[in-house]
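Removed: one protein chain of the complex. Kept in place: all other protein chains.
Moving on, here comes subunit A:
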Amino acid sequence: MTKLITDVVCPFCGTLCDDLEVVVSDDGKELLEVNNACAIGAEKFLHSQAKDRLTRPRMRNEDGSWREVSYDEAAEFTAQMLAKSKKPLMYGWSSTNCESQVVGSHVAELVGGQLDNTATVCHGSTLIAVQDVGVPSCTLGEIKNRADMVVFWGCNPAHAHPRHMSRYSLFPRGFFTAKGHRGRTAVVVDPRPTDSANLADIYLPVEQGRDYELLSALRVAFRNEQLPDVVAGISKEKIYEVAEKMKNARFGCIFFGMGVTHSLSNNHNIDIAIQVTRDLNEFTKWSIMPMRGHYNVTGAGEVWGWQFGFPFCVDLSRGFARYNPGESSSNDLLMREEIDSVFVLGSDPGAHFPFSSVKKMNALPCVVVDPHITPSTVVADLHVPVAFVGVEVGGCAYRMDSVPIESHKVVDAPEGMLTDEEFLKLVLARVKEIKGV
C-alpha cells in the first residue's frame, strides 16, 4: 500500500507552491510520485531518492581524495575552524528552514562571522533599493484576486518560477478577476523574447542594460511630457501606450527579476521601478514584487532582520551587527582577501560566484553542508551531507511576498543522517565549549 500526502510545500523556488501531492511507500522511506509540481520541483523531490547519494560526511585527504568521517568529527572540525578564524564567511542559508538559520546566527555571533545569504548574488540590489526608497507591496493572493494588469520586468517566470503565472499572476480566476487570463493585461520587458514574452499582450524588447532609461521614460509618459522618438530601443508611441494602460488598470503589479538586479546600475534600476509604482499610485493601485528564487532566501532576510536589523551582508566581527554591502558582502570580502575561512550551508557559491571568488575560497579552509555533490564541494575540505529540507524535514519558510509557510516532511532521511539544524546545534555546542561561554 502506498500513502498519499497532500498539501505539501515545494522547496524549489520562492513561489512555495503549497498544493503538491506526494505518493510515498507504506514504510515512509521511499518517495514514489510527485503530483502538481513543476518539472523542477518534481526533480528536486525525486533527486532526494538518488541511489548514489552521499549519507556520511567526508574529509579531504592531503592528496585530494576523500575519507569518510563521523558527524561528531565533522562538527569538531567545523567548530575549530570557525572558532579559530578572525573573520569567517558564513554563506548560504537559503535552501534551509528558518529554524536552522536561527541556530546559524547564534554560531555566527559567537565566532564573529560574516553572515551573508544568496541575495548577495540575486536580489541584494533589491534589498538595498527597498531600504533606500521603501516598497509598495502586497501578497500573491491579492494579485490573484485583484490584479487586472501585470508587468514582468527582466524575469522569465515560464522557466524560473514555472507555476507563478498559473497559480497567482496571470491565469487564475480570483474573487474580482473572474475572467482569469482574458481579464488581465500582461506586459513583458526583456532584451530576449523569452517564453514568458510569448504569453504577453505587450512585449517590450528593451536594449540590454537600458532598463533605467525605459523606467524613466514611463515616468515622463505618466506626466504626459515629451519623449524622444526612441528610448532604450522602444518607440515613444509604444511607451505612451503602455503608460496609459498602466494608469487605467484597476490593480497592477510589477514583478522583476535578475534582468534588472544583475545589470550595471543594479539597485538604481529598482529604485526607479519603485518610483514608477509610486507614481502609478497617484492614479490607481499598483504594487511591486521581486521574483525571489531560492526556496527560503526571503526567510533568511526576515530572520536576520529580526535578529540584527539587516537582511544580508551582516558583519558580526566587532561583536555587534554592521551592514555595508560592497564591504561586508561575500564577493567583496573574498576579493579583498579579508576572510580566513568559509562555511557554506544551503547554497552553492562554487557554481554561482564569479570564478575569481571561487579561487579565493579554494585557498581557504572551507566546510560545505549540502545534500548534493556540487561545484562548491570541489573547493571544500569537509563536505557534510544532510537531510533535504522541505522533503525529509519540515520547518518554516518564507514565500517571495514575505508570507511564512510551514512546510512538511514527506519521507524519512536515510538512516543516521542529521538535519541542518541538528548539525548546527552540534557545532554551536562545541563552539561554546571552545570559547568558554
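One rule holds in what follows: a contact is a pair of C-beta atoms (placed from the backbone, for glycine too) under 8 Å apart; a residue touches a chain by one contact, two chains touch by 3 or more; residues count from 1.
Note that contacts and distances are computed from a predicted model.
Asks: Not counting the visible chains, the remaining one has a UniProt entry; which protein name from "Protein-export membrane protein SecF", "Molybdopterin dinucleotide-binding protein", "ABC transporter permease" or "Electron transfer flavoprotein subunit alpha" does it give?
Replies: The UniProt record for the chain left out of view names it "Molybdopterin dinucleotide-binding protein".
Asks: Pick from A:Met258, A:Ile288, A:Leu345 or A:Val411: which residue touches the chain that isn't shown?
Replies: Checking each option in A:Met258, A:Ile288, A:Leu345 or A:Val411, the one touching the absent chain turns out to be A:Met258.
Asks: Among A:Thr78, A:Thr96, A:Thr185 or A:Asn331, single out the residue that touches the unshown chain.
Replies: Checking the options A:Thr78, A:Thr96, A:Thr185 or A:Asn331, the one contacting the hidden chain is A:Asn331.
Asks: May I ask which residue of A:Asn266, A:Thr284, A:Gln307 or A:Ser402 touches the chain that does not appear here?
Replies: Residue touching the absent chain, from the options given: A:Asn266.
Asks: Which residue, A:Leu4, A:Ala39, A:Val230 or A:Val403, contacts the hidden chain when the whole complex is considered?
Replies: Missing-chain contact among the listed residues: A:Ala39.
Asks: Determine and list the subunit A residues touching the chain excluded from the picture.
Replies: Touching the chain left out of view, subunit A contributes residues 12, 39-40, 43-44, 47, 50, 120-121, 124-125, 128, 156, 159-160, 191-195, 197, 208-209, 258-259, 261-264, 266-267, 312-313, 325-327, 329-332, 335, 348, 350-359, 362, 372-375, 378-379.
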